[in-house]
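As you look at this complex, bear in mind that one protein chain is not there, while each of the others sits in place.
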Amino acid sequence: MSDPVPLTTDHPGQLASATPPAPVRSRRLSDRGLAVGFISPALLLLLAMSVFPLLWTLFLSFTDYSATRGGPAHFVGFGNYTAILTSAQVHQRALTTLIYVVGAVTLQTVLGFTIAYLISRRTHGRGVLTTLFLVPMMLSPVVVGLFWRFMLDAQFGVINSMLGSLGLGQVEWLTRQRTALISLIVVDTWQWTPFIMLIALAGLTAIPKYLYEAASIDRASEWFRFRTITLPLVWPLLLIAVLFRAIEAFRLFDLVYILTSGGPGVSTETLSFHVYKVAFLGFNTGTASAYGILMVLVVIVLTQIYLRYLNKLKEG
Amino acid sequence: MPGRKVQLATAAMLLVATTVAACGDGQDGGTTASAPKAPATIPELTTDPLTLSFIWFDWPPARALEAFANAEYKKERPNATIKVNTVPNANWHDAMFTQFAARKTDFDIAILDSQHIGEAVTNGNILDITDFVKNNIDVTAYNPYLLAAYGQYPQAETGKRDENASLYGLPLLGDTWTMIYRKDLIGDKPPQTWDEMISVAERCQAEHPGVSGLAFHQANGSDAAAVTYNTVNGVYGGNLWDAKARKIEGVLNDAAGQEAMDVLVNKMKPLTAKGSGNWFIDEVNAAVAQGKACIAFNWIAASGGLLDPLQSTLGATREQILDKLGFATLPSQKTNLVPLGGMGMHVSAYSPTANQAEALNFMRWFERADIQKKWAAAGGVPSRTDALESPEFLNAGPFNQVYADSVPRMRDMWNVPEYARLVDIENTGVNAALNGAKKPKDALDDIARQQQDVLDSSSRKGGGGL
């Protein structure tokens, strides 16, 4: 994996070779000071706003602390963790989240890649087309959620209105168990297909032309060329996009909050939404912390896969 | 090795975290136990400019209150300005209680839902105003249950007030459900029993294509679906719980409770519009205003917009709309209970002393007989009996007579500290049943079991709140 997928890289050891030998010592020292002085403010902010809160969460996750009830926090050992891991309520949310993540990301990938492929085969208007397709991605989830709620309204929503003029009956998009989850997936797909498309397009346009030319000399079929040249060369980059989307989808909160608020019943409650309820409805801060830590663990695993892979890509 | 450093740093952080958390606990421990007491008499008020802030959710009464208070209270206290902060309804509980949890509030008077009192009192978030009420408020001027519902904790029995119990708030806005019916479609006379109401709605729906028989709250947020079920439950003779024994399981889902759920899901739901499973106040109003419902149920305080010709397709003037819309008290069946709505005023324990004094003064002023009548004329729903019976109130809106007639029939939900979780369980459960995600009986049994779990969970180690 070299040229087709150019990515940034570190400049390993560039400094050592570039620095003139003479005043090494003093300059080295000041460089060090400069590095520390430039990096530490950023790291400090991250430590204060990301690491410290996370450690605090970790501590609270072993207690029955409540942010509103006050009183001392009692240690409950792994009580919160076992309760969460054995809770049928949590299992249900995990399943919902899984269906949502797999459904949305698969759909986005297929659609996004298709659009990218189609665009890459066009000669004219590629820039305009790409820009137009990107609009949904730039909108706030709040706007997207609210507006789709309006369009999916069973009574006066434009979607049902169009279905009606096609002679189809009204669909209860947001209030039936199955359709509500599908609606969630559809809306997320609408917003994030452009993301996959954008990255796939980058991969597609980077495929060297001579590979196709060589293939055409061999009179290889279109499908053969797609399978042996296009897909393998785009796949690594596409996987990055897919992993990235999976992490994002796993964290999803705002769309659920606005579109269905978890309904009907709790059938579209994702893990994030459930954590919110535990944390801010009952103010069971201890339990919510443990729940959060478990979610963070999942994210860390996903992120590690993502970053490892990214790294491999860069070094490959 | 970076690994070691990371470990060291982690250990240090954990230590800091523990200390900070422990400090926090220490502070909490000092203020909790019970709600702090408000002074029995109002301390001397400041003459400096002062802004008295409220928090409420965004709806017309909030705007009415701000306008009314700034116009009238200023006459009494020229240096005071009233500001009513509003948040989205879905975020109302969270917005108040996260600030309470922060021990710092941007409001002096919290307008709590009656059921929030338990949580706020137990956490020491609002002032105990028992002594203040004794010295400043004429408690005999009220229906005792109204005083209890918006102020008393522990909760009173339905219809009564325990005079020895502590008070934490005073009524701000009374409310209950009104039945809204289309006089032009079902006749002038509103149905008297629940069964009759259902059959009338059924007939109306059959006779008028495009108009659904019923419209009511079904959403899984706020307290929407829960209030709907609780109302039917009350009407069909059910009980939400046995307060003394703290028992929900077996009480909520007894035969009467099951019948109520069956009526709601199998008789009422089929008469509603398709896709109405996430409707709350505004969607029901919209359905009525667009002439899409024969009979609807909504909070009285939220019904004012129905008479606005700009938002309605029923008529070009208020009179034309009123020719078509009738407002009546809820039909009765086995009982004549109606849901208690509305909210009280509660003084934040974290607001500055000067503002707390001003807040108490405002509350005393607001509960005066003449001011209650003016509040009624300004579109509010007062609580004093004399104001409720006054022409100022009864003539201010077509639904005000409904409220006055409903007062002796009201029943509230539980106002225990666990309210937010109880209502969420009920909301999601009833919403699931209404939308076919659960069978009615299973839904009700699940609600009862999960709510009982919440009440009993105080003794469990870990995992509370799941």
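Letters A and B mark the chains in the order given here, with residues in each chain numbered from 1 onward.
What we mean here is this: contacts are C-beta pairs under 8 Å (C-beta built on N, C-alpha and C of every residue); 3 or more make two chains touch, one makes a residue touch a chain.
Everything below uses one rule, namely that contacts and distances are computed from a predicted model.
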Absent chain [UniProt protein name; select from "Mannosyltransferase", "Carbohydrate ABC transporter permease", "ATPase" or "2',3'-cyclic-nucleotide 2'-phosphodiesterase (5'-nucleotidase family)"]: "Carbohydrate ABC transporter permease"
Visible chains in contact with the missing one: A, B
Touching the absent chain when the full complex is considered, from A:L85, A:M137 or A:L231: A:M137
Residue among B:A35, B:A302 or B:A443 that touches the chain left out of view: B:A302
Positions on chain A where the hidden chain makes contact: 2-4, 6-11, 13-16, 18-20, 27, 30-32, 34-35, 38-39, 41-43, 45-46, 48-54, 56-57, 60, 67, 111, 114-115, 118-123, 127, 129, 131-143, 146-151, 155-156, 158, 161-162, 164-165, 190, 193-195, 198-199, 202, 205-209, 212-213, 216, 237, 240-241, 244, 247, 250-251, 253-254, 258, 272-273, 275-276, 279-280, 285, 288-289, 291-293, 295-296, 299-300, 302-304, 307, 310-311, 314
Missing-partner contacts on chain B, residue numbers: 2, 20-21, 24, 55, 57-60, 63, 85-91, 94-95, 98-99, 101-104, 106, 280-283, 285-286, 289-290, 302, 304-305, 311, 313
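The rule we apply is simple: only the chains that are shown with their structure count from here on.
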Rounded Å distance between chain A and chain B, as computed from the means of their C-alpha atoms: 38
Chain A-facing residues of chain B, complex: 10, 13-14, 16-18, 20-22, 25, 28-29, 31-32, 90, 93-94, 97-98, 100-101, 119, 122-125, 219-221, 273-278, 287, 292, 417-418, 420-421, 424, 428-429, 431-438, 443, 454, 461-466
Chain B-facing residues of chain A, complex: 51-52, 55-56, 58-60, 64-65, 67-73, 76-84, 87, 89-90, 153-155, 160, 170, 172-177, 260-267, 277-278, 280-284, 286-288, 290
